[in-house]
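Okay, so here's the structure we're looking at.
All protein chains of the complex are present and in place, except for one that has been dropped.
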Amino acid sequence: MDKLQDILNEITATLATREERGKPADYIPPLAHVSPQHFGIAVALNEGGLFTAGEADLPFSIQSISKVFTLTLALGMYGDALWRRVGREPSGSAFNSIVLLEQEKGIPRNPFINPGALVVADALLAHARAPRETIGEILRFLRFVSDDETISADPLVARAEKATGFRNAALANYLHSWGNLMNPPDHVLGVYFHHCAVTMSCAQLARAGGFLANAGRNPVTGRSVISSVRARRINALMMTCGHYDGSGDFAYRVGIPGKSGVGGGILAIVPGVASVAVWSPGLNANGNSLLGSEALEMLSHRMGWSVF
Amino acid sequence: MDKLQDILNEITATLATREERGKPADYIPPLAHVSPQHFGIAVALNEGGLFTAGEADLPFSIQSISKVFTLTLALGMYGDALWRRVGREPSGSAFNSIVLLEQEKGIPRNPFINPGALVVADALLAHARAPRETIGEILRFLRFVSDDETISADPLVARAEKATGFRNAALANYLHSWGNLMNPPDHVLGVYFHHCAVTMSCAQLARAGGFLANAGRNPVTGRSVISSVRARRINALMMTCGHYDGSGDFAYRVGIPGKSGVGGGILAIVPGVASVAVWSPGLNANGNSLLGSEALEMLSHRMGWSVF
Amino acid sequence: MDKLQDILNEITATLATREERGKPADYIPPLAHVSPQHFGIAVALNEGGLFTAGEADLPFSIQSISKVFTLTLALGMYGDALWRRVGREPSGSAFNSIVLLEQEKGIPRNPFINPGALVVADALLAHARAPRETIGEILRFLRFVSDDETISADPLVARAEKATGFRNAALANYLHSWGNLMNPPDHVLGVYFHHCAVTMSCAQLARAGGFLANAGRNPVTGRSVISSVRARRINALMMTCGHYDGSGDFAYRVGIPGKSGVGGGILAIVPGVASVAVWSPGLNANGNSLLGSEALEMLSHRMGWSVF
Partner (left out) sequence: MDKLQDILNEITATLATREERGKPADYIPPLAHVSPQHFGIAVALNEGGLFTAGEADLPFSIQSISKVFTLTLALGMYGDALWRRVGREPSGSAFNSIVLLEQEKGIPRNPFINPGALVVADALLAHARAPRETIGEILRFLRFVSDDETISADPLVARAEKATGFRNAALANYLHSWGNLMNPPDHVLGVYFHHCAVTMSCAQLARAGGFLANAGRNPVTGRSVISSVRARRINALMMTCGHYDGSGDFAYRVGIPGKSGVGGGILAIVPGVASVAVWSPGLNANGNSLLGSEALEMLSHRMGWSVF
């Protein structure tokens, strides 16, 4: 796999010269000040070995990438019953749109748009009873799948999101008005803002996604996280819904499942082969990392990793 | 005007036998238990004289009828500058729809749908600084226009609305996310729920609306409330937007400006002639008093009061 | 009524100097070339007398103003049964929007937006059987109400609308797909484009609207056109729906019922008093005559003609 390392180096070198780097999310103050010059990438192969390039060890705010893990956790608790409260279809609209929610009477289209993730957070809360406990459970799960006890949430980011998150508060209250939240909106938002505020590096994130690439089992520790069927299904959701209103484009250009976050990170899965994490804070028009998407397109092309 | 009294008596007698009386609003617990058997009507003539029939002295929750008075108050403070934050067009959708708000980037279509009234409440708050102060100001204004110091808000209703008002909380947070609230959503909702919880009888309400029928001046006390142009304009808004998604139908059948509330009250204005209040708690499909609308249709027809 | 003539002259003089005159509709080629410098106004009083100023005798394309007359005709044929196929509520969206039509399953919101007028044309067709016959019937009705045998449709305008009217063809086919057209879309469009292509002057139009101002009876000939109740109701519809998405604003500023056309004409009714026609080809953002609206605002203000 020298070839893989060479490819990662080339990609990193190519993108280092890129002038058009997108714009960091500006609505969460601590994220607005992160430089778009950052770039890191990490690949964790199922067969073993972690390959990195750029700032792969610098922690960043994983934001919506966390939704992959909260969904995994909630499916473990509720199984398919979870799908009574949230759909599995691409949304055809922006990540924080409230319009579809009215049309669909409070059932969010999928667990990766904000209202869907709020429902998942509510489901986790119902299980654990208290926001603090639930946040603890999510963190323990992240530490378990990544085999790394240092992972935690950044309280400053969580607080900043709470202070500015009126759109998410609108969504939570709206879901409650449709009877699709069991807990007080404030509690659900607390859990949601905290899991979005989790900080990880590309290296940590690539390792954390390993079980999705490896039929539900952590390829390093060998510990089973979920069944292989469920792993496949989560990958399918990442393919159709993982990039908001740019999911079709990502599938078309990159050809592997992925989930992006407004912090500029993307977790992508090459089923049976590898888990990949990339980070560059500048976003494109759909709110996905501009250089991150490009890096994954190059990597998928060079390695022949498209599932299609 | 013996004729008017006879007509009111006949209308009341006719509707007393009506079996189909609509359904009281069920989402605000204290309102859900009000019997749909109630009916009252009061007419305050500009030339003097208050004519009533039925339970015209029984107080009820005026709910959205209060929006006519908060709008009047806010126009007095801000003048036409208020229209930068809220439109003057019928909405073509339900009173608590959030869809149009997304399309119109946080500018509610008119001050009588819930998001528009929240913006008006926010404007009043900005003027008075504290929710308690603002609520006081609104109550003082209602007492002034109705020349009745006993008018107050029902704290149980306000609290019940707060406890169940997730849809309104969604709207307030959503408006804030578009930058169209200046105050914390909680404060705005506090003011809003309190003015909706004001309790008045038909007799009080008919007197309170007198200034709108009388070119801006209270016909009893003679005190000027607003200019005649502004009174006409508020009447125009009541005509086009006063009955949510049933405004066109009300104009078509009744032919005078009116504003309804989910408590089952309607305030209707016969410009130059009279202010009318009617109350019956059962609502039609659009959320307007079923028998109240009918009573006004009969009254308008019998008295030749249609403006058309 | 010397005063009325003076006021009309003053309004015409004031607006003659106006530089911002709006933009003529550009999507119907023959209308695009009409100069925005034109201005005419005519007032037909119920008590007798036609007062005019500016180019009140120059014929122009009445376009959507014709919908008032086709609606009157269809109500005469079908009575309230017509309302099963078309609503009576303001639309909250542009005159040719197709969105609401999907939400409301093929029932247009009101007879003055394009899809509603297509349903009315279809109803007229069903009565008369052939497009040519139906167009003849509409023209005869217009000649009857205006007491003027010279009124006709401009075949060049009708043909131009047909050649460019893909949006209306979309609406007609869409209505048919919902089962709310009985006749082939092409026939319905033929009738629609022809009645929109009728040419009238302000003087003719003011006389044609007389029956709406005079309780259903032509004030000059004394002939009854419709019942007084129906006249009132058509006026109510003009108030709530007559200016597309600017209806609320027109009611607020002018305070009388009116119906505009993209040719720059507006027919306005002062119930019990007068029928007014105004024409200036430049349109505002909502597709209504810019100077025409202003002229009516001035006239209503100066004469105290607001119904509110």
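Letters A, B and C mark the chains in the order given here, with residues in each chain numbered from 1 onward.
Here is the rule we go by: a contact is a pair of C-beta atoms (placed from the backbone, for glycine too) under 8 Å apart; a residue touches a chain by one contact, two chains touch by 3 or more.
Source: prediction; values computed, not measured.
Touched by the hidden chain within the whole complex are the displayed chains A, C. When you scan C:4, C:58 or C:98 for touch with the missing chain, the hit is C:98.
Among A:22, A:131, A:219 or A:255, the one in contact with the hidden chain is A:255. Between the chain not shown and the residues A:109, A:195 or A:259, the one that touches is A:109. Interface note for the absent chain: among A:241, A:268 or A:299, the touching residue is A:241. Although one chain is not displayed, chain A still touches it through residues 87-93, 100, 109-110, 231-233, 235-237, 239-241, 245-249, 251-253, 255, 257, 271, 306-308.
By the touch rule set out above, chain C reaches the unshown chain at residues 97-99, 102-103, 166-167, 169-174, 176-177, 185.
Definition applied: only the chains that are shown with their structure count from here on.
Rounded to whole angstrom, the centroid-to-centroid distance between chain B and chain C, based on C-alpha atoms, equals 32 Å. In terms of their C-alpha centroids, the spacing between chain A and chain B amounts to 47 Å.
Centre-to-centre, using mean CA coordinates, chain A is 55 Å away from chain C.
Shown for chain B are the residues in touch with two or more other chains, of which there are none.
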